[in-house]
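Let me begin by presenting the structure, written as structure tokens, before commenting on it.
Excluded from the complex is one protein chain; the other protein chains are retained at their positions.
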Amino acid sequence: MRLEDMTVTLRPRQPWEAVDLGCAMVRRDFGRLMALWASTVLPLWIVVCVIFRDMPVWIPLVVWWLKPLYDRVPLFFLSRAAFGVRPGFAETWRAWPRLMFTNFLPALLWRRFSFIRSFALPAQLLEGLRGAAANQRVKTLAMEGGGSGASLTFAFSSIELFLWLGLMSGTYDLLPEAATPDWFGIFQAFDFENTIPAGFLWWGAGCHMVIITLIEPFYVGAGFALYLNSRTHLEGWDVELAFRRMATRLTAAAALLIAVLFVFGIQSPAQAVAGDGAAKVVREVLKDPEFEIHKVKTQRWKPDFPEKKEDDKSDTPYLTAVGDISQVLFWMIVVGLVTWLVVYLVKNRHLFISRGVSKAKVQAPKVLMGMNITRESLPDDIVAAARAAWAAGDVKEALSLLYRGSLSWLVTRRRVPITDSDTEEDCLMHVVGAGQQVEADYFRHLTGAWVQVAYACLPTSDAEMNVLCDQWPFVEKGGAA
Amino acid sequence: MLAARADTLQSVELADGVEIQLRVAGPAVRSMAYTIDLLIRVGIDIGSALLAYWFLPGMIGEEMTNGLLLLFIFFMEWFYNVLFEAGPRGATPGQKSMGLRVMSVTGGPVTLAQAVMRNFLRVVDFMPAFYLTGIVCMLFTKRFQRLGDLVANTVVTYADPPPAITPNVEVRAPRRAPPQVLTREEQSALLQFMERAPLWADERRIELATLAEPLTQAPGMEGLRRLCGMALWLQEPEEKRGTPPPVKGAPLFRS
Partner (left out) sequence: MTPAQFEKHIEPRWQKLEKLLTDVEKSQPAADVDELPATFRQVCHDLSVAQHRMSPQRLTQRLNALAIRGYRVLERRSSGGWESFVRLLLVEFPQGVRAEAKLFWWCTALFYVPAVVMAALTPSHPEWAMALLGPDGMAQIEGMYGEDSSPGEFMRDKFGSNFAMFCFYIWNNVSINFKTFAGGMLGGVGSLAALLFNSLFLGAVAGYVHYSGNPPTLYSFVAGHSAPELTGLVISAMAGMRLGLSVLRPGRLERRAALVLAGRKALPLLIGAATLTCIAAVIEGFWSAQNFAPAIKYTFGAINWLLLAAFLFFSGRGQAHAA
């Protein structure tokens, strides 16, 4: 873990902006988070489902109640990912028992209904405080951002509820007949036992789990970011980290434990002042041989469910030949559909895998109107080269450099659909059609000048050439011209 | 630097080459704004229905009233957001109350065409129900855009600048050059420290200054003094001539 590898920008923010930062952090690592989630939360859910297999009504409630347990793994991951260390399976699993059982009873009992659950969790879990000290600490932090923590909880629980309903109503039509409840009967007789089939309840519970899987990491991330923001406001944590980074650079120290970073030094002011600052403490801590750079090992997790043995012979003795044939037909259709779907997905994979593939497909023209417009054929600094040619009196060469350079940029970067049979006028129309106002204006100007020089042999004025060079828009943002 | 740091600011280069930063807003705050708008809209619909049925049927007949109400509801459903967002404020009442505003990705105001596009496509974002598609799309795009935003090329941003949190305080410390060459980031940290130090307790200031001991070579109060001196030096390397400016605000050091 090196402090230079911080992957989050800390700065005092407005509360809702901090929430958005949390969402951005989660989005960046959503894949890994999902993998960890699947390996730690799914087993728990399977246990819950097995226990409540006869009463599926209760599953959503229990799954909802146990939420504080799920929060810990994403938080563990995010708190480390913020410093550029993304824990793998082995590390997470090693930490898992500790994560689960820290403050586990209060979290499930009287803290379950805390409005600042995700905001308070980092203080309880990462700072290593317990009991009254932890409560005091949460109270202090909540002075800045506590209210936002509550609005955050409100916003995310409503989002979760409505997405759950949305997913259920979206997939309702896919339910088999046997699993759809008799809505009419429910309102007629208020007889929930017999009118709501178990299949419906299981399906509802499943949708609930899907939505929790999707939303809960974002909720945790948002709470974490709000916590970081609160510390930034109250304690200048961003400055503290920057100073620590500077100290490590100047003293050539190597590594620091994340757990140390989250600990808040000034908890007991006497110790902070008497202890001659945290830097010394840290330096002493660092001498300990335990604190070496951790290696991150990624192991692939293979699902290892026992295979179900299906005993399908018992209920098939009455199947006639017709039934057999129709079954064969049915499976053929299913296999055919699946094959088609797979082929379709593979063929259109550019729809799902963004950019990478579609980029490879582009075949930009290399030669336009008899001019080579590949990037390799052009000098590195086109404008400078053009100015040089201009100074040497080679008007045509100067303008051709600019023109080729701009075409090269437009075709490769902006992917303007120019083909090798297009004329200057066609190119201009395509560029205008691509919708980049500034570049289109410039390109129109340039095309005019180029056409005059190339075909009419009318010279360009010094002033115009200067303008063309000065306004050159085809550069990487932030790069030098 | 290994990876880009996560941030919610989006840098946009304006047509004249100036870089501004848009503070894009995410799904949580936007769903709150949407809820407020929904309540307002439903309230207006119900209110106007009550009002219309109270006195219109006597004047123009029941059928006409039904028709007018249908037209009104149609209008509210499709054009409530469009009109507010394309207006001078660029925000619906709900968005305004949450401090939000719709903008073009290029940093300019939203045109009528863009407003129409992003709001008519709400239908897809709503699918299959309750904005499932829209919220998922927002969570997984860099600028928190739903499908309608993607097509219309718009973003929702925070409208007001954040309130200034730091008082303007004159720091009194002897100016001194840092003994080592500092990176840009470290310079920025020093300046940040000096800017925000008035917000923290004395102990915290000293503690932070002590963290920078490798630079200041002095612990405690002396370290703090030196650190502030270096920050002042970063602000203006050469001594000012003439009389020192009058002291404004509270002094940083209590002695």
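Going in written order, the chains are labelled A and B, and every chain counts its residues from 1.
Assume contacts are C-beta pairs under 8 Å (C-beta built on N, C-alpha and C of every residue); 3 or more make two chains touch, one makes a residue touch a chain.
Here the structure is a predicted model, which means the values were calculated and not measured.
Participant: Can you work out which residue in B:52, B:73 or B:199 touches the chain that's missing from view?
Facilitator: Considering all chains, including the one not shown, the answer is B:73.
Participant: Give the residue, chosen from B:26, B:94 or B:107, that touches the chain omitted from the document.
Facilitator: Going through B:26, B:94 or B:107 one by one, B:107 is the residue touching the chain not shown.
Participant: In the complete assembly, which of B:183, B:217 or B:235 touches the absent chain?
Facilitator: If we include the chain that is not displayed, B:235 is the one touching it.
Participant: Can you list where subunit A touches the absent chain?
Facilitator: Within subunit A, the residues touching the omitted chain are 11-12, 348, 351, 354-355, 358, 362, 364, 415-417, 432-435.
Participant: What residues on subunit B make contact with the chain left out of this view?
Facilitator: Listed in rising order, the touching residues are 14, 16, 18-22, 60-64, 66-68, 70-71, 73-74, 77-78, 86, 88, 90, 103, 107-109, 111-113, 116-117, 120-124, 127, 147, 150-153, 160-162, 164-166, 168, 184, 187-188, 191, 195, 235-236, 240, 245.
Rule of thumb we're sticking to: only the chains that are shown with their structure count from here on.
Participant: How far is the middle of subunit A from the middle of subunit B, if each middle is the mean of its Cα atoms, in Å?
Facilitator: The computed centroid separation for subunit A versus subunit B comes out at 20 Å.
Participant: If you look only at subunit B, which of its residues touch subunit A in the complex?
Facilitator: Listed in rising order, the residues are 1-3, 5-9, 13, 15, 23-29, 31-32, 35, 98-99, 127-132, 135-136, 139-140, 142, 144, 158, 162, 165, 180, 182-183, 185-186, 188-189, 192-193, 196-197, 199-201, 203-204, 206-208, 210-215, 219-220.
Participant: Show which residues of subunit A lie in contact with subunit B when the two form their complex.
Facilitator: 4-9, 12-14, 16-17, 19-21, 23-25, 27-28, 30, 84, 151-152, 155-156, 158-159, 162-163, 165-167, 169-171, 214, 218, 222, 233-236, 238-240, 242-247, 249-251, 265-266, 269, 272-273, 276-280, 437-438, 477
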